[in-house]
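Structure first, then comments.
Right after this comes chain A.
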Amino acid sequence: MTAPAPAPAVPAPAAPRIRRREWLHILTRAARTPRGMVGLGLALVVVLIAVIGPFVVSYPPLAFVTVPGSPPSAKFPLGSDILGRDVLSRVLDGGWQLLLMATGAMIIGVVLGTAAGIAAAQLRGWRDGLIMRTVDVILAFPQLVFALLLVSILGPARWLLVLAVGISHVPQVARVMRAAALDVSERDFVKAVEITGVRQSKVMSGEILPNLITPLMVETGLRLTYSIVIITGLSFIGFGLQPPAPNWGYMINENRIILTSNPWAVVAPAILIAILTVGLNLFTDAIARVALGIERAEKIIAEAAGTGIVSEIPA
Partner candidate 1 sequence: MTSGTAPPRLVVEGLTVRAMGSGAAIIEDVSVEVAAGEVLGVVGESGSGKTTLGLAMVGHARRGLEIASGSVRLDGTGLSSLPADELRRLRGAAMTYIPQDPSSALNPALRVGGMLKEVLTAHGRTDAEAAARVQEVLAEVGLGSRPEILSVYPHQLSGGQQQRVAIAMAFACRPRLIVLDEPTTGLDVTTQRMVLETVARMCASYGVAAVYVSHDVVVVGELSNRARSFTRAGWSRREQPRTCSAHRPTPIPRGCCARSRRLSVPGAWSVWRESRRAPGTARRAAVSRPAARSSSNAAQ
Partner candidate 2 sequence: MTADVAPAPPVAGAKQRAHPVARLIWTRTALGLVTLFVVSILIFAATQLLPGNAATAVLGHNASASAVRTLQLRLGLNKPPATQYWDWLSGVLSGRLGTSLANGQSVWGLVGPRLLNSFVLVALAGFIGAFIGVGLGLFAAIRRDKPVDHALSVGALAVTSLPEFVVAIFLVIIFSTVLLHVLPGVSPLESNSGALKPWQAPKELVLPVAALVVVIVPYIFRMMRAATIEAMESEYVEMAQLNGLSRVRVLLRYAFPNAIAPTIQVIGLNFLYLAGGIVLVEFVFDYPGIGQGLVNAVADRDIPQIQFIVLVLTAFYIFMNILTDVVTLMATPRRRVPR
């Protein structure tokens, strides 16, 4: 019997065409759908306010400028807050830190979760079980409670918040990416590459990763949205960003008492948070629809259910 041929004489089955910058392509397509346009628009408005806001404040956000709880006037378009600071200035300055922290948490969650998920999918066997069981323990905690637990001991440091929220995202991302990676690695073109003896890590980065764009994008959108929700929520109860630095979450709480005299101190930050989360979610929905079709996208978003738990997003 002759030795086997050193390289396959038959060309491997064609890999599905992955355009370069497939992710960009999906994003632009999603941005053109009505849903995507509205979502992106809403989110961008708030992001712009948050990012540019600090540079256009008329009064220092920490300064006491007038009578507390006074209604809107010409000098103070949104009135003053409970300590007599200009609400508009505080609103303009109150978003960027939240966004930064939420983005950080999202990145941590997505990177770690993807690594864990793909590793589990590729390694199989007991290592797979080990990784997923370990990760699932975190899943037993509601995300907010997990962060609260850590904060209760180490105090509300910003890095801790980002880390805690990020880690609480890991199980979900890992599950989704693992399911997608398993699905992809079962496909023929990956097996064909594996047969040629390419190293596991190259298989992972070369063949599998590019095909996980869709679940990755959808998960990123979901994680960012939930990061914002949780971090503003923590700030609301005082365990997130600390006063007196302005932040939208805390402003909503501290100005509740003066709701009757100047509701804007509460309403303005609340509306901004609402618009941001709704916009982001809409855009993520648009991405899912463009990439997966309407029925599947509906089911995925429905399963996300605030716990952020989705069983799988097809690759």
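How were these picked? Simply put, all candidates are chains of the complex that A comes from, given by their letters.
Following the convention adopted for this analysis, contacts are C-beta pairs under 8 Å (C-beta built on N, C-alpha and C of every residue); 3 or more make two chains touch, one makes a residue touch a chain; residues count from 1.
Note that this is a predicted model, so its numbers are computed, not measured.
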| item | value |
| --- | --- |
| Options 1 or 2 - which one, within this complex, touches chain A | 2 |
| Partner candidate 2, residues of chain A touching it in the complex | 35, 136-137, 140-145, 148-154, 225, 228-229, 232-233, 236-239, 252, 256, 259-260, 263, 266-267, 270, 273-274, 277-278, 280-282, 285, 295, 298-299, 301-307, 309 |
